[in-house]
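All protein chains but one are shown at their positions in the complex.
Labels A and B are assigned to the chains in the order they are written; within every chain, residues are numbered from 1.
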Amino acid sequence: MTRTISLGLRGALWLWMSACIWGAFFYAWSDPAFIGQSSRILFFHVPMAWTSFVAYFAAAVWSAGYLWGGRQARHDRAAAAAVECGVLFGVLATITGSLWARIEWGAFWNWDPRQTSIVVVLLFYGAYLALRSAMADREVRARISSVYALIALVVTPFFYFIVPRITESLHPEPVINAERKLDVDPRMFYVLIGSSLAYMALFFWIHNLRSRAQALADAQEDELP
Amino acid sequence: MELGGLGWIFAVNLIIWTGLFLFLLRLDRRIAGLEAGKSR
Partner (left out) sequence: MPSPTSHWVASARAVFAKDWRCELRSRYALNAIGLFAVTTLVVTSAALGPSGSNQAMAINVLPAILWLILLFAAAAGLPRVFVHEEESRTANALRLAATPSALFAGKVAFGLSLLLAIEALVAPLYLAVMNLNLASPGLFVGALVAGGYGLATGSVLIAALASQARGRSTLFSVLAFPVLMPLLLLAIELTRNSVAGDPAGPALPQLLLYDGTVTIAGLMLFPAVWNP
């Protein structure tokens, strides 16, 4: 019964994501403010960036859950898997962003504040993964890396204030601007939101698989003499 | 279909997504199988 439901959910995700891809190319307008059809990458780039931030936040929540929720190994596995997914989506967002920058700004990389911030965040979570690989004992690794994930959560918001002062940004305004008014065409907005939901569902699926695979690997390690 | 046109790039995206989907589905089945083997 649960098996049928979960298969149904996965099928629905396939349909939903496919519909979003169709919508990105045929339903939404191409924003005339941008060169050619380049605005369509928005429907892939922005959801990836949002998903990576959701993943980092989820990693911090699971880390706090590990430290103050009875030190259960499954929380640590979930945090590590979330960071891995966050880095994956973050790298994809960086690549799609710099493809767009090549078309719109003429160069793949020009240290726009958004580019600086995403690279610093990737450095942070790259350091997290390096830290994990440097500890063999599972309990110590879980404890220390949970602390590091929480430090990352409190330190990274500072970049939001600091980096824009260093160089001026050419990055388009966030979709919902300061006056809380919708700044985009409604069709673009629908596809963007739909696509973001699809990417987050994909994140939770990949995350679930990664955590379960790690649980199996840990259990196998325990069986070794 | 024009190479590099919207239809073409849509098809490429759909193929990549379907491939990823099938890969994840297979992975899910394998992990579920291993989990069932563990509990027995």
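Simple rule for what comes next: a contact is a pair of C-beta atoms (placed from the backbone, for glycine too) under 8 Å apart; a residue touches a chain by one contact, two chains touch by 3 or more.
Worth saying up front: this structure is predicted, and the values here are computed from it rather than measured.
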{"item": "For the chain not depicted, the shown chains it touches", "value": "A"}
{"item": "Candidates A:Leu9, A:Ile35, A:Ile95 or A:Val120 - the one touching the absent chain", "value": "A:Val120"}
{"item": "Touching the absent chain when the full complex is considered, from A:Leu131, A:Met200 or A:Leu216", "value": "A:Leu131"}
{"item": "Hidden partner chain, residues of chain A it touches", "value": "67, 120, 123-124, 127, 130-131, 134-136, 139-140, 143-144, 146-148, 150-152, 154-155, 158-159, 161-163, 165-166"}
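Definition applied: only the chains that are shown with their structure count from here on.
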{"item": "Whole-Å separation of chain centres (CA-atom averages), chain A against chain B", "value": "19"}
{"item": "Touching residues (chain side chain B, partner chain A) in the complex", "value": "6-7, 9-10, 13-14, 17-18, 21, 24-25, 27-28, 31, 34-35, 38"}
{"item": "Contact footprint of chain B on chain A as seen in their complex", "value": "10, 13-14, 17-18, 21-22, 25-26, 37, 205-206, 209, 212-213, 216, 219"}
